[in-house]
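Just one protein chain is left out here, and the rest sit where they should.
Let's turn to chain A:
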Amino acid sequence: MSDQLLEIENLRIALDGNPDQQVVKGLNLSIRPGQTTCLVGESGSGKSLTALATMGLLPKVLQTIEGSIKIKGEEVLTASPGRLRTLRATAMSMIFQEPMTALNPVARVGQQIEEVLEFHSDMSQGARKKRTLEMMEAVHLPDVEKMYRSFPHQLSGGQRQRIMIAMALIMRPQLLIADEPTTALDVTTQAQILSLIRELREQQGTAVLFITHDMGVVSEIADDVTVLKLGEVMETQQVEQLLRHPQTDYTRDLLRSVPSQVPRPPSPAASDEVVLRTEDLCKTYGGTGLIRKGREVRAAQDVNLTLTHGRTLGIVGESGSGKSTVARCIMRLIDPTSGKIMVGDEDIAVMKQSDLKARRKKFQIVFQDPMRSLNPRREIGESIIEGPLNFGVSRAEAMERARDLLELVGLPGSAIDRFPHQFSGGQRQRVAIARALAMDPDILVADEAVSALDVSVQAQVLDLLADLQERFGLGILFITHDLGVAAQICDEVMVMQTGKVIEYGPAGEVLGNPKQDYTKALIAAAPGRHWDFANFRPFSEAPASAATPANQS
């Protein structure tokens, strides 16, 4: 018997078991006890499927057609359902990307953890509860007695992920499979969860199979890295070797696409024309209960921003910071409580929706998830021309322009009669951008517009936005939680926290030399900030002439 904890050999997974439709193509992977291996790849690389196959949790349409997965020398693929259930939880366990949806919403979290003991141990009820509370303390949850009785929706994303980790590790399995466990979390929460995983790994000697697309996270947590592309292993290396000396073009491209934390130089101001200005913009929720005054939530307080022609202003912040609230107020998708929103020389903050209609041409928005923001039952051409048609453009003319726009955003004009599901994520976001541009706006609001995309695609869409900005002189308001992305596209940056503006200024200043503790903390929490991925070296080894992030303390 080998000393490997997990050994995957020549794993092949295919759609409907059809050998012509393989999604994982002969994957080999092994993990020693106590080791952390990162499985890196973009969407469609088969990294999550490999994890699910290991747990015996593949969806029915996907079948393993060849290969072997052995945990502690025991074959998983041929194990009986009963044996498989025992192996889960006791030998290996798994945590998932979305802590929001991974817990049963109608059961108390403590009981959801305890349930594992109920089926995999012969502890008494009292002992189970005691062990559950211990485990909840081990993952550093506060006030565990109270939290034991809480429901998932009462907890934050980070707390929920801690519950998931407690649940996964309560039987002390030797292998923890973590499928993008921090992707949906804020950057400061992500840093906490990563350090928790490291801590528990050291305490319990658990090996970790960590699935991620984020090279920053890889640089923080991995011992070994396996890079996957379209179901095939590109390379497997020790982490520092991989980051310094990637062996394949694919890995090199992947590393080069990682948005650098170093702000780009600001684009030259084409003109000083202010296209958008807010004055003391406020949005307050609640507080208007009929019988009892509800709790007031100040989602945005006294936001003053100025966006000039041809420039990009980034609003960065964690969830609940109010960045999307500001974007939605400016779009008048929600009504601001007070303050002014000046588009050109008109205040649209209090304008009636009927008057607003004619002005909507000027400001357009691109949302995070194009799969949900494009009507799935309409050809994309119809979605693109809908706006212009409302403003009286003839159908033929609008269609003509839609074709031009598609080519402008890098899609063939002939794709105009396809449906959203026939495109990839990046292509769909290009369609959404074309739709916004069809109105000839002065202002483009991009609300987390690249957050759902793979890094290589993300880089392309950012390039496209920069290109369009140069061509049309768009003022872009770019909402993001990703400081790296902000550094790549923004001329100015505004940092928000719990509805308030913390810091606002040129991107180089705010991100390169932050004044406020909160901004510093955000930058410090960004994973992989010591690595200059694009140049395959840590920043500390960069030649003195190269730009370095100021915050290396």
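The rule we apply is simple: a residue touches a chain if its C-beta (ideal position, glycine included) is under 8 Å from a C-beta of that chain, and two chains touch if they have at least 3 such contacts; residues count from 1.
Throughout what follows, contacts and distances are computed from a predicted model.
A.B. asks: I notice the complex is incomplete. Of the names "NADH-quinone oxidoreductase subunit G", "Asp23/Gls24 family envelope stress response protein", "ABC transporter permease" or "SpoVR family protein", which is the UniProt protein name for the chain that's not shown?
C.D. replies: Looking only at the record, the undisplayed chain corresponds to "ABC transporter permease".
A.B. asks: For the chain left off this view, which of A:115, A:302 or A:400 is in contact with it?
C.D. replies: Hidden-chain contact among the options goes to A:115.
A.B. asks: I'm checking contacts with the chain that's been left out. Which of A:12, A:88 or A:213 qualifies?
C.D. replies: A:88
A.B. asks: Considering the whole complex, which of A:130, A:153, A:395 or A:471 touches the chain not shown?
C.D. replies: A:153
A.B. asks: Counting contacts across the full complex, list the positions on chain A that touch the omitted chain.
C.D. replies: Within chain A, the residues that touch the unshown chain are 55, 57, 84-90, 93-94, 96, 98, 101-107, 115-116, 119-120, 151, 153, 164, 167-168, 289, 292, 294.
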